[in-house]
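Missing here: one protein chain of the complex. Every other protein chain is in place.
Let's turn to chain A:
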Amino acid sequence: MAAGATSGGSATTDTYKEARTWLLLPSWVTLSILVLAPVIMMLIYSFLTKEFRGGVIWEFSLSAYDQFFFDRGLFGDEPPKLEWTYISIFWRSIWQAGVATLLSLAIGFPTAYFIATRSEEMRPVWVFLITIPYWVNLLIRTVSMKFLLRDQGPLNDFLINIGLIDSPLHIVNTNFAVQLGLFYSYLPFMVLPIYAAVERYNFSLSEAAADLYASKLTTLRRVVLPAIKPGVIAGCILVFVPSMGSFLAPDLLGGAKNFMIGSLIEEQFKGNAGNWPFGAAASMILLSMVLIILMFSARQQAKADKAEG
């Protein structure tokens, strides 16, 4: 009797396993087609030889990576030196995306907190209001931003009219303009995960902290933040990662001097001047960088959790 029950139990488990495999199949197919396949294609292309009018010749070559990291002189016959052009573009991308993420956090956190602490009927209204501007195409939003920020634009007019400044601030074509553009492009990706985390937060914990003599600031730091940290981290990743590879904001707001990695990649696939293997190699390097940063932050997170526990 007992043996029968046991084998019956394991049979059920097997059935579940099988069912699970089949039920998960669509996700696997989607992921393979939409994520794995493009990445593999890009990986292959990055090791091919470039065709001069765009496209590739199916011949193995390391020249794309070589071009990215090394300078062999104008004719390619000098001993290789480290090439700083692309590395510095990379560095700038990380920096710009980092600043944009901090800006989003500074504005997005209070916004999310505000929305999550409204009444239950008002919360969806606020979320809706926050997302409305994002129904407009990103390109149009970025161009409008350039219009707003330019020397004779409404922002400078306003500041001059109220007498805060005498001559227009040059904002367009600076790093700051790019940071603002990135910040504005991805703000909802910061607000929404933090909002979700704060909404789930049990506010009686804040009451308990206040009851135990904690000030508002201490309560935020010691009780609220640790509880909603996953939402904050998700928001930062969701803003940082697309900012790194973005090309609209740097192109339109940053001008030629403030080139970012996204623009570099975009150039390689546009028109006849492009270099597909080089673009693919730069994409692979960007992807690896992002993965390394994510893994690093996940490791730190795990370590911090362990130290606390």
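Quick note on the criterion: contacts are C-beta pairs under 8 Å (C-beta built on N, C-alpha and C of every residue); 3 or more make two chains touch, one makes a residue touch a chain; residues count from 1.
Here, contacts and distances are computed from a predicted model.
K.L.:
The hidden chain: which UniProt name fits, "Inhibitor of KinA", "Spermidine/putrescine import ATP-binding protein PotA", "HPr family phosphocarrier protein" or "Energy-coupling factor transporter transmembrane protein EcfT"?
P.N.:
Options "Inhibitor of KinA", "Spermidine/putrescine import ATP-binding protein PotA", "HPr family phosphocarrier protein" or "Energy-coupling factor transporter transmembrane protein EcfT" considered; the missing chain's recorded name is "Spermidine/putrescine import ATP-binding protein PotA".
K.L.:
Who touches the missing chain here, A:27, A:152, A:167 or A:202?
P.N.:
A:202
K.L.:
Can you say which of A:106, A:139 or A:212 touches the chain missing from this structure?
P.N.:
Result: among the candidates, A:212 touches the missing chain.
K.L.:
Write the list of chain A residues that the hidden chain touches.
P.N.:
202, 204-205, 207-215, 218, 222-223, 226-227, 308-309
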